[in-house]
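All protein chains but one are shown at their positions in the complex.
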Amino acid sequence: MKFASDNWAGAAPEVMQALVAANEGAEPAYGGDPWTRRAADAFNDVFERECAVYFVGTGGAANGLALSCLAPPYGSVVCHEAAHVQMDECAGPEFFTGGAKLIPVPGAHGKLAPGDVETALAGYPSRPPHGSPFAALTITQGTEYGTVYAPAEIAALTEIARAHAMKIHMDGARFANAVVAARSTNGAAPADLTWRAGVDVLSFGGTKNGCLAAEAVVFFDPAMARDFEFRRKRAGQLFSKSRFLAAQFIAYFDESLWLRLAARANAAAARLSEGIGAIEGCRIWAPTEINEVFASFPASVEARLKEAGAEFYPWVTPGDPADGAMRRLICSWATDDASVDRFLDIASGA
Amino acid sequence: MKFASDNWAGAAPEVMQALVAANEGAEPAYGGDPWTRRAADAFNDVFERECAVYFVGTGGAANGLALSCLAPPYGSVVCHEAAHVQMDECAGPEFFTGGAKLIPVPGAHGKLAPGDVETALAGYPSRPPHGSPFAALTITQGTEYGTVYAPAEIAALTEIARAHAMKIHMDGARFANAVVAARSTNGAAPADLTWRAGVDVLSFGGTKNGCLAAEAVVFFDPAMARDFEFRRKRAGQLFSKSRFLAAQFIAYFDESLWLRLAARANAAAARLSEGIGAIEGCRIWAPTEINEVFASFPASVEARLKEAGAEFYPWVTPGDPADGAMRRLICSWATDDASVDRFLDIASGA
Amino acid sequence: MKFASDNWAGAAPEVMQALVAANEGAEPAYGGDPWTRRAADAFNDVFERECAVYFVGTGGAANGLALSCLAPPYGSVVCHEAAHVQMDECAGPEFFTGGAKLIPVPGAHGKLAPGDVETALAGYPSRPPHGSPFAALTITQGTEYGTVYAPAEIAALTEIARAHAMKIHMDGARFANAVVAARSTNGAAPADLTWRAGVDVLSFGGTKNGCLAAEAVVFFDPAMARDFEFRRKRAGQLFSKSRFLAAQFIAYFDESLWLRLAARANAAAARLSEGIGAIEGCRIWAPTEINEVFASFPASVEARLKEAGAEFYPWVTPGDPADGAMRRLICSWATDDASVDRFLDIASGA
Partner (left out) sequence: MKFASDNWAGAAPEVMQALVAANEGAEPAYGGDPWTRRAADAFNDVFERECAVYFVGTGGAANGLALSCLAPPYGSVVCHEAAHVQMDECAGPEFFTGGAKLIPVPGAHGKLAPGDVETALAGYPSRPPHGSPFAALTITQGTEYGTVYAPAEIAALTEIARAHAMKIHMDGARFANAVVAARSTNGAAPADLTWRAGVDVLSFGGTKNGCLAAEAVVFFDPAMARDFEFRRKRAGQLFSKSRFLAAQFIAYFDESLWLRLAARANAAAARLSEGIGAIEGCRIWAPTEINEVFASFPASVEARLKEAGAEFYPWVTPGDPADGAMRRLICSWATDDASVDRFLDIASGA
């Protein structure tokens, strides 16, 4: 009953096997190896176009480095007020960009709505050089509240951003889960959720979904990546034994492993969410579209769960609709039905 | 009818004379001159205690350098969403602090209310090292909406900040105007508006109120200024001919010139505000407590004013209550009644 | 006998009068005033071409902001090892550029020699993305050792820099003194010492030579200034009452005041240098080409001078050829012959 984070899960067996297999002989460092090239090709296949792909070690680094290519140090980056870049990276985007300003915008269920973004932008009229100029919009797919943007929703946001000369970044720490969700609801492919909807750069996460530590920054317009390699090196994010990052991605994409893993996590979360929602006094606070469940429990239920060893955290963000009562439960590729069912049994007092 | 900014006014004659008088002979550079020492003494007198006082060239530099002594590069600085540090310094605080995060908080009439601050803080629960830790609260006195905090209001805010281990900064770009306003409403002295109410560091502005370019950072606890001199030098804010900054402040404080100048500006604004408020269809959007008037005019009135050469700017901030209709009119120490009256005559169609 | 710094002198009377004259009425802030436009025109005249000119408050800010437009945060800036940017700005260039690396290069008498620069560059072979890429070369005119580059010397350096795709910056804190020196030795005009010899950006100093606080960044290719205004604002170097900076420059250039002031300072230094050089046991360490004298004195002579109240500082830099014995004596526009002669009398024991 470990629902604290998808980061608690280990690596998928296929990924670990690929790592072992890549550990053969001596190969050029810093990305000159064949694994790195093959992994980059796999990204091109997944996104149906030539991309500029760079591996880094963490999602925070992916986001920060990506934004540093989109925003000058005096520019502004618009984000959801509960976004990981705003809440969970200890001012990392400000660090990587050299001081860009984040403009947090509210929105239900972790999603930015076009109207809210327009209202926020209107509050910062262009007055160069006094106001920090808008530089980038960043959205999260799937969001920090476990919801998913449809391609049209993304396109509506990127259109607004373009009208203000902003670049668009997507934080895809749980991109695989979003792809699985989108596929079943609107048939969208990875390309539909990104560049076809106007996204310039994607932080593509593998770690939460079955890798050990594998994140990538994917530029759909390689011109924007102009100085990425210098920035990555400077930030200590160029891994010498690049093949060990690449091998994870190769396995991750092989025979759609990434989607199979994410589908498992999403299914477990759906089962959990449905079950909780059916229990008297419990409440689900956001649609469970990927592998995260946002719920609140009566005090007695929560005490019972904790006593039984269930692990999950409170979830508080600006504009918290639950006034501190919300709990986040995350399922991973490794979550089994038995664990979910036991949680539900305890919660329901069965 | 130039109501665009108090920065449009020149220097008060007394200040200019002091500058001329200080231009005698050779004197040590970088603050080793007697004017600099005398000016520092004057600050101590005004604030009724020993302060660590440093001169800089602009208000933006004062704010940025002050905050850089209060917040680590990964820390958060809470401010009003319309604060100058957030809206008008082109991401300067982020630059000076090395990437600290600004947390904008709404509040009526440019003022932070304790409840709103507490709500905002609650949205960022402490989760080291994921969330950027709270480092400082910054408030503006008089505010960007022309209002003034009473000592008790400041104390209420600083108490909240202390409870979160935050330091407190005050942006006093229009501190003189606030002192004049406070004196007449609650008898508060400069010390009451600052350190006695819990403020650690003050950006003290002279430029808008009759100086040419004279701003100071005043640390009420000199220990916090530990590395200010290095930071100021590094930022190109240590002026070699320091006596020319000091001489301005000496004249500024001499025989309470600063308060006399501010009183004139405040009075002109009060006359203007009252007059506008009495005109059919016009509206005043915030109490006119210092030298700024926030008004809206019927389109025909505004057209008439502009045609007659009146100068003033639109005023839009996040949470704009006037939906773009607000105009900011600022009076300075040099604004004369005739100019105000002519404006009112035109506005009223007299 | 105050030879500590040209910063100890006040402002020239003409400059101070211009300041007083500019203090008339209300004028647009932030550079929208007519003085600012006239001053910019004067720069164009002096440099015989259209320039992009921006005023700032200090030489350190001019250097740092200029370099921030030439070097990315991960780039390298090659400078003389005794350069002001390396020795005297408390890591200011690193601050303004967001972390660029300075590469100090030795050279006799404060001057970079092409061979030394080439040797230095050869030590940092291009290995992207591991090594920080060369971004800019900065040279000082007149140098920190009181010497002057001839146009051909500058051209030789800029040619090397161009071959490595570097931009060229000139620190002209004492540019006026260099112009006066060059005029008499090789007839070079300001344009010959800068853009005609390959310089991209000049930090143009007025403060040391008769202004109160007036420095400018002059871009000979306005395209390089693309985001200068944002950077200046962010750094708190955009002065609201810009007319007071502009008025200084207008007076400074009027009827060649700047060159007349510098000629006085240079002449006083030449007189001082010649006199010291003729005294038994004294030594001049660098050719006195502008207003700075680098000398050493027998201990008894120095004691006598100090006792008589002469003011000057030791001068130590990396590669110090004098092993701590060197003293720097600076003359200003305000230095009179009597003061020089008295110094020489005391030094010579007359």
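Chains: A, B and C, in written order; residue numbering restarts at 1 for each.
Rule of thumb we're sticking to: a contact is a pair of C-beta atoms (placed from the backbone, for glycine too) under 8 Å apart; a residue touches a chain by one contact, two chains touch by 3 or more.
On a predicted model such as this, the values are computed, not experimentally measured, just so you know.
K.L.:
From the listed residues A:Ala61, A:Ala135, A:Ala216 or A:Val301, report the one that touches the chain absent from this view.
P.N.:
A:Ala61
K.L.:
Using the touch definition from the top, which of A:Ala91, A:Ala120 or A:Leu157 touches the missing chain?
P.N.:
Of the candidates A:Ala91, A:Ala120 or A:Leu157, A:Ala91 is in touch with the missing chain.
K.L.:
Which residue, B:Lys2, B:Arg196 or B:Arg231, contacts the hidden chain when the whole complex is considered?
P.N.:
Only one of B:Lys2, B:Arg196 or B:Arg231 touches the chain omitted from view, namely B:Arg231.
K.L.:
Tell me, which residues in chain C touch the chain that this view leaves out?
P.N.:
Counting only chain C, the missing chain is touched by 73-76, 81, 86-91, 94-95, 97-102, 104, 120, 122-125, 127, 129-132, 314, 316-320, 324.
K.L.:
Could you please point out the chain A residues that touch the chain left off the display?
P.N.:
2, 4-5, 7-11, 16, 19-20, 22-30, 56-65, 89-92, 95-96, 207-208, 212-213, 230, 233-241, 243-244, 332, 334
K.L.:
For chain B, which positions touch the chain that isn't shown here?
P.N.:
Listed in rising order, the touching residues are 72-74, 98-99, 128-130, 132-133, 227, 229-234, 238.
As a working rule, only the chains that are shown with their structure count from here on.
K.L.:
Hey, which chain ends up farthest from chain B, C-alpha centres compared?
P.N.:
Farthest from chain B by mean C-alpha position: A.
K.L.:
Could you state the distance in Å from the CA-based centre of chain B to that of chain C?
P.N.:
Measuring from centre to centre gives 34 Å for this pair.
K.L.:
Any idea how many Å lie between the Cα centroids of chain A and chain B?
P.N.:
Each chain's C-alpha centroid was found; their separation is 41 Å.
K.L.:
Round to the nearest whole Å and give the separation of the Cα centres of chain A and chain C.
P.N.:
Using C-alpha averages as centres, the distance is 51 Å.
K.L.:
So which stretches of chain A touch two or more other chains?
P.N.:
Residues 73-74, 98-99, 129-130, 132 of chain A each touch two or more of the other chains.
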